[in-house]
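Heads up, one of the protein chains got dropped from this complex, but the rest are sitting where they should.
The chains carry the letters A and B, assigned in the order they are written, with residues numbered from 1 in each.
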Amino acid sequence: MDSTHRVRRRIAATVCAVALVIPLAACDALTPGSATAVPGPTSVPSSTAVPGGDVTLHLQFADAPLMVDALIAAFEKDHPDIDVEPQYKTFSDYVQNLKLTMTSDTAPDIAQYAVGMTDLAADGHILDLAPYREAYGWDKAIPPVSLDQLTAGQTSEATGGRALFGVPAGLSMTGIYYNKELAAKAGMDAPPKTLEEFEKQLAAAKDADLTPLGVGALDSGGLHLWAALLNQLMPTDEYWDWVNGQKGATIENPAAVEASEDMIDWGRKGYYNESANGTAQVDSTAQFTKGDSVFLINGNWAAGQLATVMGDNVGFFPMPGVQPGSPTVASGFSVSYAVSAKTEHPEAAGAFLDFLTSPEAGQIISDNGFMPPNPDAVKKPTGVLADIAEGHRRAVADDGITTFPDFAAPAMLDRLRSGVQKLISDRVTPADYLDSLQDEWEDHHGE
Amino acid sequence: MGSRPPVRSREARRRWRGYVYVLPAFAFYVAFAVLPALHTAYLSLFEWDGVTLGEWVGLGNYAEIFQDPILRRTVFNALVLVVFFSLVPIVLGLLSAGLLARYRRPGMGAYRFLFMLPQVVPLVAVGVTWRWLYGDDGVVNQALRAVGLDGVARAWLGDFDFALIAVGLVGTWVLSGLCMMLFLSGVQKVDPSLYEAARIDGAGPVREFVSVTLPHLRGELAVAMTVTTVAALASFDIVYVTTNGGPGEQTTVPGLLVYRLAFSEGKVGLAAALAVVLGVLILAIVYLINRLSRDRT
Partner (left out) sequence: MNTVARSERWSGYALLTVMAIVVVIPFLSVFLASLQPAGTPVVGLTWPERWSWDNYETAWSVAGFSDLIRHSLIIAVGVVPACLVLSALAGYALGTMKLPGGNAMAAFFIAGLTIPVELIVVPLYFDLRNLGLTNSYLGVILVEIALFMPFSVFWMRTHFLSTPMSLVEAARMDGASSATILVRILLPLARPSLMTLGLLVFMWSWNQFLLVLVLIQDTTKHTAPAGLGFFVGQNSTDIPTLAAGTIIVMLPILILFVVFQRSFIAGLLQGAMKG
């Protein structure tokens, strides 16, 4: 019978197809990881020539969408052949999926540098850009020191010098924003010179029946506050040792205990917005613009938005030190971009990264509240942007830009986020909190 | 095998031939569900970051699950969710069935439609909706403020004491309608003369419920318990979009941690071990529920 035959044949075909899949799906089971090719570090070509023809670059990022759009528009005007497609993700989605994304077949050509890139660099999933540094002369266009955060601790196989896994668009820094009108109401006439003075201002704001400090601790706002306190209390080189995974480094020290105690203490005194743990950073920023709190902990990435909405009513200062003469120390990193090893257009990607070091890009970066890597090439900013530029200048002069604590290990962001939420709600002792961080650190750095 | 009478062997061959129909479904099921599950069990014996070569650690990952306070906490959270996903809806369902057992029920169609609504929409959409309802300006706080309870209003999902309860109540919202409908359609099958007989015996509403309604709902009860318990233990979507596990680890559930450990923290073996523990826990509970419901027959 005809239909029977057809059905049978179809069944047979399906069976064959499926039978092929089964062993394929199972064969990799024997040793996890053995089937994944480990190409080792790979690098870009050492010439700046960009082949002709239309090219589309995919760019995935997590910070400052307005700035990225402006940069892309300016770049595409200079390079009509190259089309850059931005893909924006929120920071937590971005970090959570970064490894999956960058090891997948459809990795974006260009991706924002973040935690986990170090591991990806070591496994050859992102390209060593050192040859471009020489060819394009990036060391001359921007201060070499801003490229040194991006070596992933490696030596370049292509040039023999320092490796390079990203190019910075803007430099970032966290600190405290203040609502000038509300601050005056609380009796504050100038930014605090010391941590103690800042605490007095928080207390004064509380006494004036205002919410002193806005924190968006649902995602990373809380850890920025903790890191800002830690920066003032813990010697900077010890902190660097810990973040970099130096043997014997520990976060279980008196300074970190004190920073954690301060956070608990501020919560007990009611300095934070009531629903800090349920508020995302973007929401805390929006609430601050509405005058919900006197101060706000956030990074310079919020400055563009704050300046637009609040105009002259907003100011910024880095978290003050213990003594009036203490160095300015603040957490910051660069919003940098790395190039995927899977890209088919490393030359076009190189051209885009080179554009980021140009004065034209620097101006766009500065207008969006970020510090361009080459501050001399741009117009002097005004208002809150000037406060930030000044704070950053002081921190750089004091060698006081530290990286964010979540760079210490891939899982550290989760430990910090949940741990700081507990500090805010007075649900953990400093010792237990720091112990959980150190456990994670030892887990990753193998002690 | 070879010495069987030819007739039987031909008959046996004919019967085996039926498996041709089963084979495609079987192959898909084995290739993309059963083998991956076994593969998970295998991966759980390694310490592997997902990229470089793995290292055999035997049952080390399982030991870690039972020692690590965060991992233990997630299992505890899942069990708390069972109360809200399973216990509360079942109690509500039994209550409605008990109250309405003896009556014809006009207008049931409209209720049935409404009660099944939360069942059909994506849980992600449900989570997004509740994330807003629970927010500072959401309906929950609006209602509290309207009745003068301003002091109680808060960002529920960011509150250490209430976040897990808040997430649990989302599950209650989703599953209560299903349980009510299950039990109401269950009591419909009860012979009305049994109620008459109970009333002649002088049974009050409570005794009537215990002696007539409840025994007839045994099957439905087992089903409701199974479905809701699995939904609670394997919850992921709602938690991912409402709290992402916070504040602290108050709402971290095993599913969320499996995802995080495997794909962002580079602890694939540990994630696999947790997935296996979760799978075994679900299997054990389902087995237990069905075993108990059958025993009492």
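Everything that follows uses one rule, which is that contacts are C-beta pairs under 8 Å (C-beta built on N, C-alpha and C of every residue); 3 or more make two chains touch, one makes a residue touch a chain.
The shown structure was predicted, so the numbers you read here are calculated from the model rather than taken from an experiment.
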>> Looking at the full complex, which residue from B:43, B:166, B:198 or B:212 touches the chain that isn't shown here?
In response: B:43
> Quick one: which of B:71, B:163 or B:271 touches the chain that's been left out?
Replying inline: B:271
>> With the missing chain put back, one of B:139, B:197, B:210 or B:292 would touch it. Which one?
In response: B:139
>> List every residue of subunit B that touches the chain not included in the displayed model.
In response: 12, 15-22, 24-26, 28-29, 31-34, 36-37, 39-40, 42-43, 50, 92, 95-96, 99-100, 102-103, 110-126, 128-133, 137-139, 141-143, 173, 176-178, 180-182, 185, 204-205, 219-220, 223-224, 226-227, 230, 233-234, 236-237, 240-241, 254-255, 258-259, 262-263, 268, 271-272, 275-276, 278-279, 282-283, 286
> Contacts of subunit A with the missing chain: which residues?
Replying inline: 1, 3-4, 7-8, 11, 21, 24-25, 28-29, 32, 35-36, 60, 87-90, 92-93, 97, 100-101, 103-106, 280, 282-283, 286
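The rule is short, and it goes like this: only the chains that are shown with their structure count from here on.
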> For subunit A, which residues are in contact with subunit B within the complex?
Replying inline: 8, 11, 14-15, 18-19, 21-22, 25-26, 29, 31-34, 36, 38, 92, 95-100, 103, 116, 119, 123, 217-218, 274-279, 410-411, 414, 417-419, 421-422, 425, 427-428, 436
> Touching subunit A in the complex: which residues of subunit B?
Replying inline: 20-21, 23-24, 27-28, 30-32, 35-36, 39, 42-43, 46, 48-54, 70, 135-136, 154-160, 244-249, 252, 260-261, 263-269
